[in-house]
Each structure stands twice: as structure tokens, then as C-alpha cells.
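The structure under discussion appears below in the form of C-alpha cells.
Omission of a single protein chain aside, the complex is shown with its protein chains in their original locations.
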Amino acid sequence: MFDFTVVTNWIDALLLSFLPGWAATLVECVLVALAIITLYAVFAIILIYMERKICAFFQCRLGPNRVGKWGSIQVLADVLKMLTKEIIDMKNVDRLLHKMAPFLVIVASMLTFACLPWNKGAEVLDFNIGIFFFLAAGSIGVVGILLAGWSSNNKYALIGAMRSGAQIISYEVSIGLVMLTMIVLTGTMSFSEICQQQADLGWNIFRGHVPAVLAFIIYLIAGNAECNRGPFDMPEAESELTAGYHVEYSGMHFGFYYLAEYLNLFICAGIASTIFLGGWAPFHVLGLDGFNHVMDYIPGAVWMIGKTFFVVFLLMWIRWTFPRLRIDQLLALEWKYLMPMSLVLLVLMAVCVSLGLTL
Amino acid sequence: MEVKKRAKIKSFPYEEFKDNETYEKLVQELNANGANVIVTQLDNLIDWGRSNSLWPLTFATSCCGIEFMAVCAARYDIARFGFEVTRNSPRQADVILVSGTITTKMAPVLKRLYDQMADPKYVVAVGGCAISGGPFTKSYHVLKGVDKIIPVDVYVPGCPPRPESFLYGMMQLQRKVKVEQFFGTTNKKQKEPKE
Partner (left out) sequence: MTLDNIKTLEPSQLRAEMQGLKAKGFDYLSNLIGMDWGEEGGLGVVYCVENTATHEQAWLKTATTDRQQPVLPTVSDLWDIANIYEREAYDFYGIIFAGHPDMRRIFLREDWVGYPMRKDDKPEEQNPLRMDNEPLADDTTQYELQADGTVTTKKNVVFGPEDYVVNIGPQHPSTHGVLHFRVALDGEIIRKIDPVLGYIHRGVEKLNESYTYPQTLALTDRLDYLAAMQSRHALCMCIEKAMEIEVSERVQVVRTILDELQRIDSHILFFSCLCQDMGATTAFLYGFRDREKILDIFEETCGGRLIINYNTIGGLMADIHPNFQKRVKEFIPYMRKNIKEYHALFTGNVIFQNRSKGIGPLTKEQAVSFGCTGGTGRAAGWANDVRKNHPYAAYDKVDFNQVLRESGDSFDRYMIRLDEILESLNIIEQLIDNIPEGSYKEKTKPIIKVPEGTYYQAVESSRGEFGVFLESKGDKSPYRLHYRSTGLPLVAAMDTACKGFKIADLVTIGGTMDYIVPDIDR
């Protein structure tokens, strides 16, 4: 397996050869930040294109096909348009909060994006409480949404934001519990160690068998709700609240919400693939050494991104099939079903681990 | 120096558009002052982006709205042009397709919707009612053409227009967007309202 630390160490050594220590660190930070922002933008464009095409195929349509080959640069046109679109200043809004809200959302989204382990040795934010940090950083996003609803001075936005607040905070409970379940299995909160463990011992979803599979399903449902995507797109609920909390945002401010929605989907899928499906760890079958050897030739980043897109596809499939839930049903689903189930799972997993019943 | 811009629409030859005279006049007007080469290139890029990403506001008052839904649906599929992202909030939309009769009670609402949209914004008057009042032009409660209250970019006649004419109208709008200038002229069409 290719270890990305070779590359980072080489860059580090190169920079240190002609720069003092602090300057080298600064340059590295800038480089990493640039890389993250670029990746963020690229993935957003890919995801939006993917969503439009996939939903078109689900709906017996063609989807974008006139800008570039198969409409492949359609999203670039959208981005250009969005960048040059007017950002409307409104009277009677809380200006500071109104302008700050989209940035909070995008910052939260980028912070969590930086947690994803791309390859062996290619983690940006990696420390021993990685999952804890991820959950904490992810929670900032909801502040942005609540502020957007509150500062817009619009009843639709306010209702949308309140719904969103209730929804995200509720579903974070399940996500946290499900992640705890997996931490019980792995015994570590660091993303890099979780991946390394899975590369050595097999994917968590196989190791943890029944509780892990159930946890994976709960994670997908709760994660979908965290991203505010259908069938949980209550805060936006187009047919009820026109555009929900971002109804008053135009231009790139709206663009931030739009980007964050897709990136949150990607992050949610990325975390799912990290803690359940092995992250960058290749697929191994016990006893088939030849097969395993071939699998090892595929780079870790490809595995990671491939798995993530697989989960993204699953989530899109759900989005384009189901009708929307109602807010009380949504909260009932969480507090009456998912949360008790995740508590039981946590106990079950603890029992499995302590009795050595994991594979 | 006069810069002659001619918008190209994919798989639709220039000669096959119906009213090229009006169009050329428009091009002349827009480019009367000329512009330098770099700015023109940048303009082209931005216009390309804008013309391929005209997100419509979901706005329909009557029959034409159903035909608009048909345009969005599988057979005609407006998504091919990248226009399927219909926005429900006027702040996020680029083009308002006024499809259906506008009554005098609705007129202030339409005007307000138009004012709420962010620049650059475009208006397409779809169907006889929006163009002139159509079959209801003699009525006491019908606005005789939306161009009385908001500036219209493209007129799509019909009662209701067929989905093909919707698409043709949208392509005409694309042609118009493609010759606009972002730099050098004012980007904002509407004056700031007086307090």
C-alpha cells in the first residue's frame, strides 16, 4: 500500500532545506489549505453534475447535455453565473448576522471536509479525538442555518430555520451514538488509526457484523437528515416554505448554501465509508491472496473516493424516490425509533466486543 | 472600433432563427461603444456562463404553467439546457417566465417579484395573455401585456405555446444574453429605488 507520508515528508524536507522551521510550517499550511479548497470546489462541481445526471436518469430524462460533452461543464457555467450575480442588500434585516450566516455554514462544512482521510498518510486534520472534533465542527453549521432564518426577517425563513434546528440537533444524537458504537469496536477516535485497523483486520462493517450493519443503516438515515436532503429536506421543503431558511439569499451567498448542501452529503458519505467501509483500506477476502494482492495495487485514494461516491449514490437514490416526511414524523422517527435503537446497538456492540464475538 | 458579436447556439444554425434583423439591431445597439479585446473575452466567458444557466422562477398563473411543467418533464426536458433548477425564491432566480394571464390584482405582485430578483434578470412573456391580454384583452380585470409594468426580453406567442416554442424562446433569450456586456456598461438594469 502506498504511504502518502513519503510525499509529505519529501515536501517538508525540501522546504526546510531553504526555509526556517516556522516559515516551512506556514508554507505547508497554506499549501494544504489551497489543496483543501480546490478539492472542495472540484468535488462540489462533480457532485452537482452527478446529482443532475442521476436524477435525470431516474426520471427517464437526459439531463444537461448541451454545455460541453454530455453537459459536463454545465456546472461551471452555473458557477460563473452565480459569481457574477448580484447580492441583494435588504432593509430591515440584521445585516451582520445575515452576511455572516453563509460563511459559518461553509466554514463548518470545510472543517469537517478536512477531517476525511484520503489515503494512508494523507489526513489533514488527524488527532486522537478526530471523531469528536468532527462532530463538534459539524455542529457549527446549524448555527449558520439558524442565523440565516432569524436574520432574514422573513416568516418562511424563520420556520425553515426552526425546523432545521430541531432536525439537526435531534439527528446529531443518533449520529453520535452510532459513532460511539463503532468507537467501542475500534477502540480509537482517530480517523487514521480507524482506517489502519480496517486495513489490517478487515472492514468494520464485517468485523462488527450485525450491530455494525444496523449501525450503518441508522447512520445513513441520520446522516441524510443531517444534510437536510430528501426525504428529510424539511427546512427547505420547497412546496411548503418556498426555499426555507435561505429564501432571502441571492448570488454567491446562496451559492454557499448550495455548495455546502452537496459537500455535506459528500462528507456524510465519506465518514460512512471511513468508519464502516474501511476508508482507504482495499477490499480483502480472507484466503484469496492473489485477489488481495491485486486489490492492493489500487491506490487508497481511489478506494476512499470510490466508496464515498457509492454511498453518495445510495443517498441520491433515496432522495429521488421518497416523498418528504412531515416535521413531527421526522422528530418521532428520531426520538422514538432511531435513538433507542442506537442505544441498544451501543450495548450490543459493547457486549460483542467484551465477549470477543467480533470477527 | 465596433465589435461584432454573433451568438452561437449549439446545433441551431444562425440562419434558422426567425427574426435576425431585430437581433442584429440589438447587437448594434449593445456594441455601439465598442470594447477592448481582453474585456470582450471576459465578457464572452461570463455571458457563456449566464446564458447556459438561466434558472427560472416557478411562476405560473394559468394554462401556460401546465405547458411549462410539460417542458420540464421527460419528453421535452428543459434540463438539457441546464434550466431545470427552478427556484421558488425570486432572489435566486435569473429569469421569470410570465406564463398566464396577469390580472390587475396580480400586477403589483408580479412587479414585486420582479423587483425581488437579483440582477442580471430576464423576463419572458409566455403566451397571448402575458403578451397582450390574449383572449381576455377586453376584460376589466386583465393587464393588457406584462410589458406595461416590467421590461420583457422575449415574447413567446401561443395560447398556450407549444413546448417547442418555449425552448425556442429560451434559445432566443440565450442569444440575447450572449451579446450583453458585463464590463464597460452598467450591469444593473434597474435603478436604485429612491428611499
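Chains here go by letter, A and B, matching the order in which they are written, and residues are numbered from 1 within each.
We adopt the following convention: a residue touches a chain if its C-beta (ideal position, glycine included) is under 8 Å from a C-beta of that chain, and two chains touch if they have at least 3 such contacts.
Since the structure is predicted, the reported quantities are computational estimates derived from the model, not experimental observations.
Novice: List the neighbours, among the chains on screen, of the chain that has been left out.
Specialist: Across the whole assembly, the hidden chain touches A, B.
Novice: In the complete assembly, which of A:21, A:287, A:323 or A:356 touches the absent chain?
Specialist: A:323
Novice: Please give every residue of chain B in contact with the chain that is not shown.
Specialist: Its contact residues with the unshown chain are 58-63, 65-67, 69-70, 73-75, 88, 90, 100-101, 103-109, 111-113, 135-136, 138-143, 148-149, 159-160, 162.
Novice: Taking the full complex into account, what residues of chain A touch the chain not shown?
Specialist: 55, 58-61, 155-156, 159, 230-231, 233-234, 237-240, 242, 320-329
The rule is short, and it goes like this: only the chains that are shown with their structure count from here on.
Novice: Which residues of chain A touch chain B in the complex?
Specialist: 52, 56, 59-67, 71, 74, 76-82, 84-88, 238, 242-243, 246-251, 254
Novice: Going by the contact rule set out above, which residues of chain B touch chain A in the complex?
Specialist: Residues of chain B touching chain A: 10, 45-46, 48-53, 73-74, 77, 79-82, 84-85, 87-89, 91-92, 94, 116, 118-120, 182, 187-188.
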